[in-house]
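Some notes on the structure that comes next.
Left out: one protein chain. Kept in place: all the others.
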Amino acid sequence: MSTDSYPEISFETRMSSVEFRVHERAHITVDSKICADCSTRGCITACPANLFVSTADGGILFNYELCFECGTCYMVCNEEGAISWSYPEGGHGVVFHSS
Amino acid sequence: MNSADLNPAGINLVACVKWAELRPEIDPLHGSVEASQRSSGFSSSDFAAVESALRLAQAWSDQGQVCVVTVLCAGPEDAEDSLRDFFAVGATRVVRVDLAEQRSSAQVAELLASALVPSQLNAQFVICGDVSSDRGSGSVPAYLAHHLGMQQALGLIGLESTDPGSLHATRRLDGGRRERLLLTAAAVISVEGSVATLRRSSLAATLAAKQKTVELRKQQIDWPTEVNRLRPWRPRARVLAPPAGDDALSRILELTGAQSGSTAARTLRLDPEQAAEAVLEQLAAWGYLDDSPPA
Partner (left out) sequence: MTDFDVIVVGAGPAGAAAALEAARAGRSVCLLERGPYPGSKNMYGGVVYGRVLDSLIPNWWEEAPIQRWVTRRSTMLMTGDQAVTVDYRCSSWGEAPYNGATAFRPEFDAWLASKAEAAGAVLICSTTATGLLRDGTRVVGVRTDRPDGDLTAQVVICCDGVNSFLAKEAGLYPPSDPANYTLGVKETILLPREVIDERFAVRGDHGVDIEILGCTGEVPGGGFLYTNAESLAVGLVLSLPKLAACGRRPEEILAELKAHSAIAPLIEGGQVKEYSAHVIPEAGYKMMPELIGDGILVAGDAAAMCLAAGIWLEGVNFAIGSGAAAGQAAARAVQRRDTSSAGLQDYRRRLDSNFVMSDHRKLREAPHLVMSDLAQQQLPRIACGVMEQLFTVTNPDPKPGLRKIIRGQMKLNNLKLRDAISQGMKALRTFG
């Protein structure tokens, strides 16, 4: 994924630098049935936390835990109603320290 | 406040919490741990302790007992804002024993105990989190039980109230077994974080808590000056050449010496002086005594 001349950190290392206070309720849900009809799947490319993954049955697998709460996914989503988006419960979710 | 105010006929429950660095930032340049108010807080097991105290108080109140829940923390002033939030979830009193610096578990327990003695908080049940998140050993509750002369039940994974003033506790044993304990006052218990999740405070209570005051206790304890522990000198590890060999197996064999004959054990019966000499001699023979002991 990166050029040879510069060692790049793994995505896991990148994400482990961020604090997430995960709440048990998922603040974003994805309706995989609707996603099955989507041909563009911009969420997979654009989500900065890489939370959207194609599944073998043509749907989308989504994890809410390491979410930056940025809003990219619902903005680039082509399919009406595929992503229901809200903020996590107060005090939870991403916590930045030096950004 | 004197003990007459302290609900003498009812049950006093005290939840002890520790203000700890939840996500310590270790400066990779200096190797120092940087504490900040923003990354400090209370661990989930401490929250479980507070929630357990609130639930017990609620259950026993429903059975006609007068219960008072106090949250007690030995910590710095930074903790006050977060401590005030315990009023919002239903604590009657919140007490902070001033402790600015890191102290050993024994000393923290001594400090907490000084606030817990009958003339102060008169606690029948002291509920703690099992271990603090900053490399805690879980020994504070045990020290507390010792100081207060109470029974102890530590590392609980379940807590149920029965009659007022008594409760069933579940503790994990080896091999998937469980131990069920019936506890009556007075006892020190510590709970795992999974026991209970702290309730979310209502908005009105959260706003009201902003006006409440955390009681401050300044306890003067003359702790002895700490001396770094002196230990006998231990020889350094030797640097060995990397094992030779073409494949991993042969290198491992060489490294472990698995196929070369091992030195037979010897039993020597000597005077202490001679024994020391023999040990030194053997260490020198193995090449451990190249560098002299530190001054």
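A and B are the chain letters, set down in written order, and residue numbers restart from 1 in every chain.
By our rule, a contact is a pair of C-beta atoms (placed from the backbone, for glycine too) under 8 Å apart; a residue touches a chain by one contact, two chains touch by 3 or more.
As the structure is a prediction and not an experimental result, all values here were calculated from the model.
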(request) Provide the residue numbers of subunit A that touch the chain removed from this figure. (result) 1-3, 5-6, 8-9, 11, 13-15, 17-18, 21, 40, 42-43, 45-46, 48-50, 68-72, 75-76, 86-91, 93-99
(request) Spell out the interface residues on subunit B facing the chain that's missing from view. (result) 27-29, 38, 200-204, 206-207, 210
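Going forward, only the chains that are shown with their structure count from here on.
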(request) Show which residues of subunit A lie in contact with subunit B when the two form their complex. (result) 19, 89, 97
(request) Enumerate the contact residues on subunit B facing subunit A in the complex. (result) 23, 25, 38-39, 200
